[in-house]
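Missing here: one protein chain of the complex. Every other protein chain is in place.
Our next item is subunit A:
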Amino acid sequence: MPCNPAVGGPAKSQLVHEVDALGGEIGKVADRCYLQKRVLNISRGPAVRALRAQTDKREYASEMKKIVESTPNLSIREAMVTDILVGKNDNVEGVCTFFGMNFYAPSVVLTTGTFMSGKIWVGKASMPAGRAGESASHGLTENLQQLGFETDRLKTGTPARVDCRTVDFSGLEPQHGDEEVNWFSYDPDYHLEREQMCCYLTRTTKSTHQLIKDNLHETPTYGGWVEAKGPRYCPSIEDKIVRFQDKESHQIFLEPEGRSVPELYVQGFSTGLPERLQLPLLRTLPGLENCSMLRPAYAVEYDYFPAHQCLPSLMTKKIEGLFFSGQINGTTGYEEAAAQGIVSGINAARHSAGKSLIVLERETSYIGTLIDDLVTKDLREPYRMLTSRSEHRLFLRSDNADNRLTPLGRDIGLIDDRRWKIYLDKKARILEEKQRLKTTRISGGDLAAEITEVSRQPVRDSSTLESLLKKPHVQYKILDKHGFGNNLLSRMDKECVEIDIKYEGFIVRQQNQLQQMVNRQHRQLPDDLDYYAMTTLSHEAREKLSKVRPRTIGQARRVGGVSPADVTALLIILESNRRRAHEERKHQMLTSIMADANQEVSESPLKETISP
């Protein structure tokens, strides 16, 4: 974990839950290795509620490695791949390493991270590297370019690390974890509570701002030697200070990176300043006056392959059996990588086994949304998952990720019998409980009194528990408190019940809209459409559609530069083509019938002429 060893957060936590629901590992390992856990957006609605865990980076890495190393039938070989071996039918045959060894495989997944032609920058100085202390990989980009892939470069960065033993926490605001811990995994075997560590909050000071303003010419962006800007959602501290001049101070979080490591992550403090200025800069922060820096902040530049070259299964369009996954597709973040990892992994395995590939549609999951964005949109900065990227987020909640995806995980063999039973039992419990709440009625009493007080709404006689739960601010806890709860249910189960009942109206309305959208947008587009020949499309649309080659009308609609008018024009062309093809077939059939008939007719006189 080269960057902050945090897992989750808005939208990202949904990705983790979804990967877990499909049978992936990230959630389980994050649950096992957490240092601190907090639920964000807790009162802002069930769809944006997000679990975030600070994890132990060393423990996380070793746990993950352990899983890889103990997986049956998985052999590991480490080497630098420089070439892709391609067969006669544009199918992948394997890889070739730097030292000239060939490894053969029906499917290959490339997960190059920031290593491909990676270069790290501290101030003006740079060196080839994938990340601090690890060398870059060379040769693969050129090889893929020769195979016809389009490549581009992205930049991302990570802030300095300080030694926690040199930080004075006494004057800093501590940020504790939640008392009630929540979990990424739906598997209760991994719900093991452990002692939590604290994060701390500090702020930039006048002297921080002064130091930066005095040395702006030393930063890549303002010094003018790097054109590429970092991602907008991850601005450097100099960016924040220049762009928000009126803000006197910015929040900086100090987050531990492990129980047994001294590193402290300085969140919100990434910078392009040279190393000699970084320590003085850190020391302007309260609590860090005497700190020592373990590692400077650096930026990393690397090659990626714009993902419109991939199908939504993450297989490349050009080479059958070759899959791209993670930062090679232009994303950033562990959760985004995990999400693609599970899809590309599943599909690589299925491809090898000759099975059909899996596509998660956009509206089914954040994973689907992520991949649809990647393969459809023209992305020019590292892609990070955000809740606002999903139009259907009320459905894509962390509490129902298992209901959305575990049956699929079961189908493709990633959910074992034990997990499947856990899932089915939970589903049955929730269903039963909702039925109970619907049919149990109360009149008056303490519960009614408290509900009236909390919701500021009267409680009618013989109200169902369901109707009480629908009232504002009423939580399942109140039922528990007055003995109307159900002890068989876990806290998570109760949360599911509460959400289903409380927001039923919204969910139903959104479901109807979604249904309409799905009906409209899931119409298939043939693979062989010649967009350039469609003169009724705008020039930009013709170009973009030829490049992206969307699968469905819905995807076409989302391609940048394609206007709604273009989409309607496309629909009309499709329908006209269909009619024309139909007419042609009809015509052919007619002529062949005619020909048959003529033959019959002409054959008999022929015989007659021959026979005499």
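Everything that follows uses one rule, which is that a residue touches a chain if its C-beta (ideal position, glycine included) is under 8 Å from a C-beta of that chain, and two chains touch if they have at least 3 such contacts; residues count from 1.
The rule we apply is simple: contacts and distances are computed from a predicted model.
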item	value
Protein name (UniProt record) of the chain left out of view, among "Mitochondrial GTPase", "Barrier-to-autointegration factor-like protein", "Golgin subfamily A member 7" or "60S ribosomal protein L18a"	"Mitochondrial GTPase"
Options A:I430, A:V459, A:I478 or A:V548, residue touching the unrepresented chain	A:I430
Touching residue (missing chain; options A:T97, A:N403 or A:T452)	A:N403
Touch list for subunit A against the chain that is not drawn	10-11, 40-41, 43-48, 89-91, 233, 251, 253, 268, 311-313, 315, 320-321, 347, 351, 354-361, 363-364, 386-388, 391, 393-395, 400, 403-405, 407-408, 411-412, 427, 430-431, 434, 472-473, 496, 500, 503-504, 506-508, 510-511, 514-520, 522-524, 526-528, 535-536, 551-552, 563-565, 567-569, 571-573, 575-576, 578-583, 585-586, 589-590, 593-594, 596-598, 600-601, 604-605
